[in-house]
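Every protein chain of the complex appears in place save one, which is left out.
Right after this comes chain A.
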C-alpha cells in the first residue's frame, strides 16, 4: 500500500518550488474562475491538497487562488467532491491570516458545515468559535421546514460547546436544551421514506413499516440509537446525534459550568434528599424547566438503552454498539446523579440489576468499569455494598482478562482517575497490586507511564517489600503468564501467547506439581504478606527470556523501580529503609536471567542504595554486619560492579561517628580489613572469559574508602600507606595497564598518589576526608580559614615544597 511510488509522490509534493507552485495555482485559478467543475479541477485540487498537507511549513498560495477556493465553497451547484476538497485545502492551510471566510446563513447546511470546519481550525484568533456557535444557534432558532438540514449543524454545536463552553448565553442554552428534549424523546417511530432528491418529496404508495428493536421485535417505546429500520427520518438522525452529544452538553451547560469534579459534600446532600425523594415522585404534574426536563428525558433514555441492551442483537456490529451504549448510559447517569441527587434512588436499582447481569459475561467486562465508578461516586450515599463490586473487579478481572490491551488500559486509567474516590477502599486497591501488575507485565509499553503515575498511590509501608520483590520479578511474571495462556484449556480464535517461541521444557515445569507452590505464589491475586524465593524458577524459565514480551517488560522495570523508590521514601520509616537496603543487596544477585536485565537493574539499585543512605546515613552503621557479608562475597563482584562501588563509597562516607555515635573503632577496623582483602582480590585476579574486567572506578573507590577509614582510625594509617604505595607500583606494571587500559591505570596511579599525600598529614586527611557539616556547606567569603579548597591548595603546596621547608 505504501509503495515506493507513493514515497516519491510525497517527496515531490514536499520539494515543489515556489515558481512551480505559482504556476500550478494560476492554473487552478483559471479553472475555478471559469467554473469548470469537471475531473481536471478535481485532479488539480487533489494535488494541491497533497502539496499543502505534505509539509509542516506553510506554503504561500496566491491570493486569487485562495479567494477562489473560498468562493467555490459558496457556490450553489457544485459537486460535493470539489467543495469538500476546497474546504480540506483551506483547513490544511489553517491557521492562516490569509483566509477571510465568514458564516453566511444563506448557504445550505452542508456548505455551512464545511465552512465551519475551516473556521474552527483557525483557532480562536478572531473569535471564530463564538461566531460559528452563534450562526448555528440562529439556524436552530429558525424553525423553517425548508431551512438548512439541522443534521449537518448539530455536530458543529457539539464541537463549539466543547471548545469553548462559555459561548452560549443562558437563553440560548435553554433553547438548545428544549430542542434536544424534542429530538431525544419525540422522534418518529415510523421508518423513513425511501430517499429521493428532496427530503420532502411526496409520499410513496408503499407504507414504511414501524421501527424495530435490535432483535427484530417492533419498537416498544420511544426511538433511541438502539432502534433500527431500513431508512431513517431527519428527526431520527437528530435523535442519534443528540444522544451522541448529550454527555458533553450536560457537563457543560449547567450554570456552574463544570460538572466534572465531584465534591465531597455531595454525598451528604445525596443522603439527606434520598429519603425525601423515595417518598415523592419527581414530576408531580407540573412542567419542568428546560434544563430539568432535559435531565429527566436523559434519564429515561438511559434506562431505555439499558433495557434494550438486554435484547439479543441480530447483527454483530449491533451487539458491539449495545455495549458502547451501556457504557455511555452509565456515564450519563453518573453525570445526572452528580448534578441532581434526586436521580440517585431511581438509578440505583436499575444499575444494580445491570451489574448483576454484566458481571457474569466476559464479553461485557468493559462495562464494569463505569459501573464501578458510579458505585464509587455514589455508593456511600446509597449504602450500596460496593465492597463486593471491588472484590470482583480487582480479584477476578485481572486474573482472567489481563491480555486485552484495551481493557488493560481502561482498567489502569480507572484506578488512576478515581483515586480520590476510593476512600476506605484504597486498601483493597493497594492489596491487589499483584493483580494490577499482571496488566503491566503483559502490556508494558503503553502502561509503564500509567503505572509510574499510579505507584505513589499503591505504595504502602506494609506491602513495600513485597512490592519491590514483585517489581524485580516482573519479567518472570510475564513469562509465567505466557505459560498460563499456553496451558489454559479454553482455546481462543488466535493464540494469545508468543507463537514464535516454543518452550516445551517450561511448559512441563509449569505443570509439574513440585513447582506449583512457586507458580501460584507468582500468580497470586493479592498481597500475601510473605515473600518466596523464586530462584528455582529462574533457571526453569530461562528459555522464555528470549520472548519479545519478556524483554519489553524487562526494559520497563528500571523506570518502575525509580518511581517505586521515590514513592516509598516518602512513607518509609527508619526500619523500612534498612529493610529496603538489605533487600536491594540481597536481590542483586538473584534476578531473572533476561539478557541485559541484570546490568540495568544494578545501575538503578546502586543509585537507589545511595539515595537510601543519604536519607538515613546511620543505616551503614546499623547494617554493618550485613554490609561486611556483602563485601565478603566476591563471587558476583564483577557483575555487580556498580552496586559494589556504591556500597564501598557509602561505607567510606557514612561509617563515622559524625553520622552515628554508635560507630566503633572496631567496626572501622573490620571494614578496613574486608576492603583491603577485596582490593587485593580485585587487583590480583586475572580477568577471564567468565569474569569481566573490573572497572577502575571500583579500585579507586576502594582506595579512597580505605584512606577515609584510615583517617578515622589512625592506627591504620601505616597499613593504608603501604597499600597505596603498592597500588602505585602495581599500576606501573604492564599487566595492569593491559587490564584497566592506559587511562584507567593512570587514574588509579593519580588517585593513589593523592591519597598517599593526604595520609602524610593525618589531621588534614581527617579534615578533608571526613569534613564536618560546616565545612561541607562552603562559605568562602566568610570563613577564609576553613574553606576546604583553600586548605587543599595549601596542603599540596606545602607537601611539594616539603623538603624546602624542613629544617636542615
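Operating definition for what follows: a contact is a pair of C-beta atoms (placed from the backbone, for glycine too) under 8 Å apart; a residue touches a chain by one contact, two chains touch by 3 or more; residues count from 1.
Assume contacts and distances are computed from a predicted model.
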item	value
Undepicted complex member, UniProt protein name, chosen from "Adaptor related protein complex 5 subunit sigma 1", "Electron transfer flavoprotein subunit beta", "Protein YIPF" or "Kynurenine--oxoglutarate transaminase 3"	"Adaptor related protein complex 5 subunit sigma 1"
Candidate in contact with the missing chain, chosen from A:183, A:243 or A:671	A:243
Which residue of A:29, A:72, A:117 or A:342 touches the chain not shown here	A:117
Residue in contact with the excluded chain [from A:138, A:315 or A:797]	A:315
Touching residue (missing chain; options A:101, A:173, A:214 or A:698)	A:214
Residue numbers in chain A that touch the chain omitted from display	1-3, 5-7, 9-10, 13, 42-43, 45-47, 49-50, 53, 56-58, 80-82, 84-85, 87-88, 91, 93-97, 113-114, 116-117, 120-125, 129, 152, 155-156, 158-159, 162-164, 195, 214, 225-232, 240-241, 243-245, 248, 260, 315, 317-318, 320-321, 323-325, 327-328, 331, 366, 405-406, 409-410, 413, 417, 443, 445-446, 449-450, 493-494, 496-501, 547-549, 552
